[in-house]
Every structure is written in C-alpha cells, then in structure tokens.
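With one protein chain held back, the other chains of the complex are shown just where they sit.
A and B are the chain letters, set down in written order, and residue numbers restart from 1 in every chain.
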Amino acid sequence: MTSPSITASGAKARASSSLGFPLILLICVVSSAVLYFGLSQLDSSYAFLAAYTVLQFVALATAWNILGGYAGYVNFGVAAFFATGVYTSVIIYKTVQWPLLVTIPVAAAAAGLLGLGMGYLTLRLRGVFFSIATLALAVVLNTIVVNWSFVGGSRGVYVMRPQEIILFSSYERYLFVVMLVLAIGSVLIARTIENSWLGRGLAALKDDEMAAECAGVPSLRMKLIATTISGALLGAAGAPFPFFVTYVDPPTAFSLSIAVNAIAMPLIGGTATWLGPVIGALLLGTFQQIATVTISSALNLLIVGVVLVIFITVAPNGIIGFVKDLREKRR
Amino acid sequence: MTKLTRRQTLALAGSAVATLATPALAQTSPIKIGFGMALTGGLAGGGKAALLAYQIWAEEVNARGGLLGRKVELVNYDDQSNPATVPAIYTKLLDIDKVDLVVSGYATVPTAAAMPVVMQKGKVFLSLFALAANDQFRYDRYFQMQPNGPEAKFEFSRGYFNLAQNLNPKPKTVALVGADAEFGVLALEGARENAKKAGIKIVYDRSYPPNTMDFGSIVRAIKATKPDLLFIGSYPPDSAGMIRAIHEVGLDATMVGGGMIGLQFAALKQQLGPLLNNVVCYDLYTPEPTMNFPGVVEFLKKYQERAEKAGVDPLGLYIPPFAYAEMQILEAAVNGVKSLDDKKLADYIRANSFSTVVGDIKFGDRGEWAKPRILLIQYRGIVGNDVEQFKQAGKQVIIDPPQFKSGDLVVPFESVKR
Partner (left out) sequence: MTFSLDLFSNAIVSGILLGGFYCAIAVGITIVFGMLDIVNIAHPAFIMTGGFIAYFANTQFGIDPLAACAIAMIPAYYLGRLLYRFYNVAFEKRGEESLQGLAFFFGLLFIIEVALLLIFGVDYRFVEAPYIGPTIEIGFISIPWRLLIPLIVGLGLVLVIIAFLSRTFIGKAILAVSQDPLALRLVGGSPVKVKEVAFGLSIATAILAGALLIIIQPIEPSFGRDFIGRVFCITVLGGMTSLPGTIVASMILGVSESLTSTFLGPSWSPAIAFGLLLITLAVRPVGIFGR
C-alpha cells in the first residue's frame, strides 16, 4: 500500500518540478502584477482589503497544511502561532518601531521557535495528543497575553499605521502587496517541501509512521522541521494584522474563526498537494467575503457550516481529490 | 455606461413604489447611511438591539418626509463581532455602495477597526459605545454616544466613591474585583484612583478571566479581607455569577456593586430579581421621573413592542435609546447645515447642543460628551422575577449625580440569608 503511493507522488513531483523554479517564479510575479493592476482599475480600496483577507487565508491554510496535510498532524492551535506573529509585531511597534518588512521575519522567527519548542515537547506522542496539546498552547498563550499589560493586556492595544508609505498610493495597497508576497512565498515554500526529501518523508510518516521509522526515516527530526516551518509561516501571516485592524485585543488575535478557516480550507481544497489549500482558501475565503456583504446575517455562518459539511461528505479528499477521481473514472 | 445591476434595478423598482405612495420623495435617490453591525457572535446582543433602534428612527424619519426631502435608507452588514471583517465592510460601504453617511457598529473593537478607513475618506463618524477609541486617532470628526466624558475610566466609579466617602461612619476599606477584559480593567483602574482620592484603603485587588464559572472562591477570598465596600467591574455572565456568589457566600458590606455590565439588561434583571436589592450599579438610563426626556417613553414603547420579534433585550433601557439619540443628532445636523458635507456636519455637531431622547448632548474633547453623565443607581424593592417591574419608576433609583437624583443611597448591603 505504501510504496506505490510514494512512487506515484514522486513521479508527479518530478513532472511538476520539470517546469523549473525560475519559470514558476515568473508566473507568480506576472500574475500578481496583473492582479494588482486589475484591482487598481476598480478604483476602490475595498477590493484590496477584501483580497487581503482572502490572501491571509491562503497563507494560513498553506502554512497549516505543511504539518497537517503532509504529515497528518492536526494543529488546533493555529491561533497561538498567528497571535505570536501579531503580538511580536505589537511589541516591535511599541519599542523599536521597525518597519513592517523587518518585523515580519522577526515574527516568523518567534513563531517558528514556538513551533520547535511545542513540537519537541509533544511530537513523540500520537497525533491526537499533539492536537490537544496545541489547543492547550493557545489557551496558555492567551492567558499570558491577557496578563501582560505592556502589549495591551486584556484592554487591547492601538497600532497606528504610518502616515505615508513610499511607492504606494495608500497603506491598504501596501498591506495587500505584503500579504500577496507572504501568500506566494508560503505556497512556494510548501511546493518546495512537497517535492523534496522532506515532503516524501512526511508523506511516508503519514501513511505509516512505524513502517517509515523502521525504514530509516528520521521521523522526529522531520516532524520538528515541519512544525517549525509551519509555525513560522503562520506567525509571518499574523505580523501585518495589527496594522490591518489598528486595534488588537486577545479575543481578536486568538479568534476561533482563524483556526476554523485555516483547517477547513485545506480540507475543502485537498490536503495532499500545495494546490489544495490555495483552492480551498480562494473559494471559501472569497465566498465568505461575498456572503458578508450580501447575505449579512446569522445565515452567513450557517451557510459556511453547511457548505463545509457537504463538501467534506461528498468530496472527502477535497476538490483536488474529487477532480482526480473523476478523471480516473473517465479513463 | 448605464448598465444596471440587479440590485440597482430592485432599488429603482422600490423607489418607484415609494413614488406612488409619497410623492414628496419622488425625485431624488435616498440618503444612504452605512454601518457594520454585530448580528452574530459575542457582541450581537447589543448590535441587534442598536439595529432595531436605527430602524425605528429610519421609519419615523421617512414617515415625516425624509431628510432634506430624500428618503433614508440603512445599508448594513454583519461584522460577526470580528474586527477583521470591518475594514473591508467600511470600504465597501463608502466605495461601492456609495453611502452618504457612516456610523459605527456596536462597541469599541469594530469602531477602532473602522477608524482608518473612515478617516481616510474624511467622513463624519458617530460611534456607539466605544471606550476611548479616539484617544490615539485624535480624529476631529468623531463623536461618541456613551456619556463617559473625556476621562472615561474615572466615571464608572466616581459616584460610588463620592457617596461612600460622605457616609457616616466613613468606610475605611474597599475590595476591587473585575473581569480581565477591556471594560473591567478600565473600570478598576479608575476605581483604584478614586479610592485613593477618597482616602479609602484597597484590601483586595484582583481580576478574573472571561468565562470564569466559579465565583464562590473569589468572593470568599474577598470576604476574608473584610472590606467595607466591594467594587465590581464585570461583564454579563460574570455579573450574574458574582451577585449569586455574594449571596451564597454571605458577604455583607456597606456598598456592593459599581461597574457591572449586564445588570442593565432585562435577562439579568429578571433572573437575579430580589438578589439585586440594594446593589448599586452604574447605568445610563432608568425610567425615573428625573430622566423623563421628550420622546423617550414613546421610543421605548415602540421598541418594546417589537423587541420580542427581533429577538433582542425586551426592556431596551441601555443601548437602544442612545442608538436612537445618535440618529437624532445626525438628523438634526443634516437639517441644520442643509447638506451632507462631512466638514460642515462635523463643525455643526461640534458647535451645537442637541436635544435627544436621552437628554441634551454636547460634545467636547475627542468627540466624547463634554460633560460625563454616568448614573449610579440602586435597586430597591424588587419582588420576584417579573420583568415588568423594571419598567416602573422607583425600582432603579438614581442616587448620583445630584442633578438626576431620584432617591438617597440606602446602606448597608446585606446578603439574603437562607
């Protein structure tokens, strides 16, 4: 059961990597430029802000999927890592006032370290314990932030946007571009991992951890690397958030909706490849944005719930898996 | 160029119907007032009640012939109590829906999240129950409806300590306890300083996390310090938990209460019933004769008739009158300057005093009320759990400030012995 699936994914990986990294990068740059100027045509920052939210979910879903999808370790504590990024950003804002572009790597490092420590404590355990531990981690961090008045404590903290930003006509556009870069960066990292020894090793772990270990896969080390990278990317996606909302309090930074979406989106898209979380995030994220301004009532959340349940039931391997099944049947 | 979306077509059809009904409103497009409002999530209780108040105002103003001869239309989206949705909602309102005026959603978080967008467009911005949201932004077209005054944190305990220090014998010690969230922390900060000023010693000073369930241990720890006064800064579920635990543990003190959010709502009033007797609490409006402002009785009657169907607080004494007053101010300003120009409106609102269902309002520094008007009330003679009794005068007696006073403070507070 294990070996054919590995060779299959290996073959596919070679096929897609034959495109070449520079080409992929070029495609990304061109499509982002098109997206940016396309949105500019609409003559409204609404498009940029709505797109920011969707792209944030692309980044989060992709980051979560590195551990959750590739290795099969479900991280419930997305909010803990996201909030680490958010509050690192707040701390820098309140002390040294570095620009956002310097803040992001610091936030990523902080969240990555958190991931490493967390993984070291719990990754020896069965997957399900790891999940519960991540849930606990979010609560512990939340309590610490609530009791830490320097970052606003439970009262929350205001973060003022800089008055002007070079090269951009408005701060919204700047935030959008930052998040676009983060999202594309996350996807590229995920794609690279998927096609590397790490990705194949993680896939082997997911299929059968015991067998993989017997075959000499360094399981703990691989899981630690995955947790660190995943955590760092989640943190990086959180760093611009204080500037997006300008007021952060613990319930916002540790919001359940972040965790729910970051987990639901890869599942809807498909967890096996980098494309799944992207599709899931684009679909569900866009749908939520539209629903917010059209249906705009409690029904909105109800529909998200129903769509999720239907999707999961009808296409358990996500949209990617569903399309693949259809193709195979046709053959 | 004139391609109509389905929405616009519908709107046109709607106004065509309106044309037949009220010819006065025929020629022009409606004035759109946009806002995001929490209709789901933690803030939905306040958000839905505020929305109902806005709707009542909009219907009334349209029945009177509209604003500047144009019909008024509310355009609102659910922010899900999640500030991350707010920036996009307000840019949508301003850029795509092209609303003429914006107001804030309910409470601090959504208001703060909307500020950068609103400031960038230079819109006049009335906000509903946002605590000190403009302290950092310093936006001069911002006006806030909760009567906190420029130094909000002192107001929730000012009346409490004023009355306490004039008691005979003067209380010597106070215990402070509050929820670990925005309001609780703020109320406690103010109480700390007011206690110091009044020369009352603080013997207990702690906060508890949101969603605490066991208040017995907290109240027991407080009781062990034998305070003369107990000041509480709490949110709805914990306000109920604290009051219950105080009676269960049997804590007696000269004064109990202070800054408890939730006691203003029908659900908690009704549930706690007689346990509330002699509890003091801040409030914004109670149906006492000293608060009988023109129009408030009629508004509340209308609100209460529709509350059940809308699934909101059946009494509506706390947020709805202020939400309605907010719209009255907007209406007065638009009529005053005869235009929708934001600068003119802001200048007008800053310069004038407004007569509303919650009394005369004049704005001051940072768009807060020029003079704070937080009331301190005391529950008296509550019998059983009937919600109707809270519509009567004399049950929620105003004991401070002197201007609105409808009765004297009664001490001490005694827990119900069983």
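Note that in this section a residue touches a chain if its C-beta (ideal position, glycine included) is under 8 Å from a C-beta of that chain, and two chains touch if they have at least 3 such contacts.
The shown structure was predicted, so the numbers you read here are calculated from the model rather than taken from an experiment.
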- Note: the excluded chain touches shown chains A, B
- Of the residues A:Ala33, A:Val140, A:Met160 or A:Ala215, which one touches the chain left out of the display? A:Val140
- Item | Residue, one of B:Arg244, B:Lys371 or B:Lys405, that touches the chain absent here | B:Arg244
- Item | Touching the absent chain when the full complex is considered, from B:Gly69, B:Gly122 or B:Gly311 | B:Gly311
- Task: Give the residue, chosen from B:Phe265, B:Phe322 or B:Phe354, that touches the chain omitted from the document.
- Result: B:Phe265
- Query: Which of these touches the unseen chain: B:Met119, B:Ile202 or B:Ala221?
  - Reply: B:Ala221
- Residues of subunit B in contact with the chain not shown: 40-42, 44-45, 48, 180, 206-209, 211-214, 216-218, 220-221, 224, 236-237, 240-241, 244-245, 247-250, 262, 265-268, 271, 275, 311-313, 385, 416, 418
- Residues in subunit A touching the chain absent from view: 68, 72, 74, 121-122, 124-129, 131-133, 135-140, 142-144, 146-147, 256, 260, 263-264, 267-268, 271, 298-299, 301-302, 304-309, 312-313, 316-317
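Throughout what follows, only the chains that are shown with their structure count from here on.
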- subunit A and subunit B have mean C-alpha positions lying a whole-number Å distance apart equal to 38
- Query: Which subunit B residues qualify as touching subunit A in the complex?
  - Reply: 39-40, 42, 76-78, 80, 82-89, 91-92, 95-96, 108-109, 112-113, 115-117, 120, 133, 135-137, 179-182, 184-186, 207, 209-210
- Contact footprint of subunit B on subunit A as seen in their complex: 43-46, 49-50, 52-53, 143, 146-147, 153-156, 158, 160-161, 170-172, 241, 244-247, 249, 251-252, 255, 257, 289, 292-293, 296-298, 300-301
